[in-house]
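Heads up, one of the protein chains got dropped from this complex, but the rest are sitting where they should.
The block that comes next holds chain A.
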Amino acid sequence: MELKRVVVTGLGALTPIGNNISEYWDSLIHGKSGAAPITYFDTSLFKTKFACEIKNFNANDYFDRKEVRRLDRFAQYALVASDEAILDSGVDLNVVDKYRVGVIWGAGIGGLETFQNEVIDFAKGDGTPRFNPFFIPKMIADIAPGNISIKHGFMGPNYATVSACASSANAMIDALNYIRLGYSDIMVTGGSEAAVTQAGMGGFNSMHALSTRNDDPQKASRPFDANRDGFVLGEGGGALILEEYEHAKARGAKIYAEVIGGGMSSDAYHMTAPHPEGIGVIAVMKNCLENSGLKPEDVDTINTHGTSTPLGDVAELKAIKQVFGEHAKNININSTKSMTGHLLGAAGAVEAIASILAMQNSLVPPTINHETADENIDSELNLTLNKPQKREIKVAMSNTFGFGGHNACVAFKKMEE
């Protein structure tokens, strides 16, 4: 059977460097860091005291008091980002066939703060299990797509993908495939995360995964720099409206880009460490090229997973050289995590959005905070260091990899009739 073509017709973002798409893009091209001391809780006993929190976000501006209490922050971010994307798409909710509109959403963890606080309360008590009735429905990762569908009445496929930091990339690929196969006309997809909590910071700290550059948070996320010392935890949400091409054309929708394919693979190696030869990462980019009908030379930019960890960054760049050969030098490689921090399950979505906006604007956002070259990184690669670079982009790829060895890669192409 012939696969349907799929296009992006709406975008939404709530990120540490901007609370909507235009603010997000403006910060990306100006190399703005979202890192700052944590405001949510007292960090005096924590090894890492900073993160990329959402700024100037007041849930009461978006939800009534009762809704705020029923929604963990990760679900609030999901609703805010998806609302922006739905509005942006111009879909008329009164005429669209809602059985043909689904929601597939990524969250690596879900309502971590809800889980943490309920368990703290329980532990303070006398052992009587007095859990709030909203504990479970607030915490579960799939409540984000559940709430999006409840709000808008979307009755198509609805679930969450959980593959740690690859979650929303997996969500986008699933959404793409449902439309390709003709099961849905429109999919609301993306991801959200809100893990800047005591449990989140403490947990990642104990893995030695986070940067501890407490004296200079804004310089801490420095992918590919020789002195990188771990990732910076971020939070937020990113949403994309994927739509079957003819459906979009028929309603005269504006089209950002075509989603031409996705790759998926597993390292099958270690719970958290990347495979030193990057075999799973090589496989995922090859899968993505094949699934998208691309040759390596077609690719203009790659928004890397590039988390600013010592092992991961080197392994990913080695894998890019393996897959793209000589052409690797011609690719604009970047890591927008240098600015946003690592949004975990939302990373795939916000980074794909960055790639799509780069394509739209013919401008690749920089990898900021690069000061010292790493001798383990090929100096011939163009890592888009510190300043944005002009570039006509026909094809952009976005990589994300998650603890558990999950790899996902999505490819977008400039729209052609």
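Keep this in mind: a contact is a pair of C-beta atoms (placed from the backbone, for glycine too) under 8 Å apart; a residue touches a chain by one contact, two chains touch by 3 or more; residues count from 1.
In this section, contacts and distances are computed from a predicted model.
A single chain of the complex does not appear, and UniProt lists its protein name as "Acyl carrier protein", one of "Anti-sigma F factor antagonist", "Ion-translocating oxidoreductase complex subunit D", "Acyl carrier protein" or "Formate acetyltransferase". For the chain missing from the display, the contacting residue among A:T39, A:N132, A:S362 or A:N386 is A:N132, taking the whole complex into account. Residue in contact with the omitted chain (choice from A:D64, A:D126, A:D215 or A:E417): A:D64. Of the residues in chain A, those that touch the hidden partner chain are 64-67, 69, 130, 132-134, 137.
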